[in-house]
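Below is one structure, written out as structure tokens; comments come after it.
The complex appears here minus one protein chain, its other protein chains still in place.
Our next item is chain A:
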Amino acid sequence: MTTLKNSKGFWLSIVLALIFFGIMQYTISNGILNPFYINTLMFIGINIMLATSLHLIIGITGQFSIGHAGFLAVGAYASAVMTMKLELPFIIAVLTGGVIAAVAGMVIGIPSLRLKGDYLAIATLGFGEIVRIVLLNIEYVGGASGMQVSHLTTWPWVFACVMITVLVIRNFTNSTHGRACISVREDETAADAMGINTTYYKVAAFVIGAFFAGIAGSLYAHNFYIIQPSNFGFLKSFDILIFVVLGGLGSLSGSVLAAILLTIVTTFLQDYPETRMIIYSLVLILMMIFRPQGLMGTKEITSLFTHKKTKGGPKDGSHNTVA
């Protein structure tokens, strides 16, 4: 019975998303929506992909990674090389971006097996910086001055990629593998003792997260006309991190909501970058002091409608132990 209910909600949300897509597509193709809003919409889509892919690594598997911009950069550059240098079609470029980023995810995932918590965070931060510096020193992709990329990202592309990302990550989380990842987050030693191959799942989370970050990178590159290594510094990683933290470590819908909300805030504060960063940092600090589980905790938005009974139940945060 519950599965039927769940799948009903699932199909309902897909239909709603498709209707939303149709309306947007109609307004865009008829020129009702001005380019500024179209661009914001694209950014929201790309940021949702980044947020959900990082959510898989931090929120589900509990591996604190702050080098996500590195995967974004790998995907962006790999796809840009495909379209601009090798003149291959966009779809191949997008897939290559994802695959190469996934390989990078494996490269950083394997050493991560030996590291935990703070050390892993610093190692991933270092990885992000290494990617940036390597790109800065490769003349083939333009070095510091960056690379010209033609505008190929369109709204149907962004929508399709966002849908696929969210669906894959949602289904992965609810599968056996996802539950194994959650057990790694809750207690790695215990998970190991229960016969879960923690190494395998940690690397898997990194690879899948990096794959979708790479696809987001492909869309990002082809939406922007130019990509430069300086676009992918650790500030970009922190931007992605704050989506996940604000949304709630462990909540998929939370990170999607936070990505939408913060992208809109960012767009309106575009001319005041310091103000934006001050707000961001205050949000981070106050959030950690007063509501460390984030806006949604580990709950999903659908559970707000279905499980009204739990409202008066255990206090928030009592069973949310992330990392």
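As a convention for this text, a contact is a pair of C-beta atoms (placed from the backbone, for glycine too) under 8 Å apart; a residue touches a chain by one contact, two chains touch by 3 or more; residues count from 1.
The definition used in the following text is that contacts and distances are computed from a predicted model.
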Checklist line | Among "Phosphate transport system permease protein PstA", "ABC transporter ATP-binding protein", "Inner-membrane translocator" or "Cytochrome c oxidase cbb3-type subunit 1", the UniProt name of the subunit that does not appear here | finding: "Inner-membrane translocator"
Margin query: If I consider the whole complex, including the chain that's not displayed, which of A:119, A:200, A:225 or A:268 touches that chain?
Written below: A:119
Next item on the list: Tell me which residue among A:9, A:22, A:111 or A:156 touches the hidden chain in the full complex.
Entry: A:111
Check: Considering the entire assembly, which residues of chain A contact the chain that has been omitted?
Finding: 64, 66, 111, 114-115, 117-119, 121-123, 125-127, 129-130, 133-134, 136-137, 189, 234, 238, 241, 245, 249, 274-275, 277-278, 280-285, 288-289, 292, 321-323
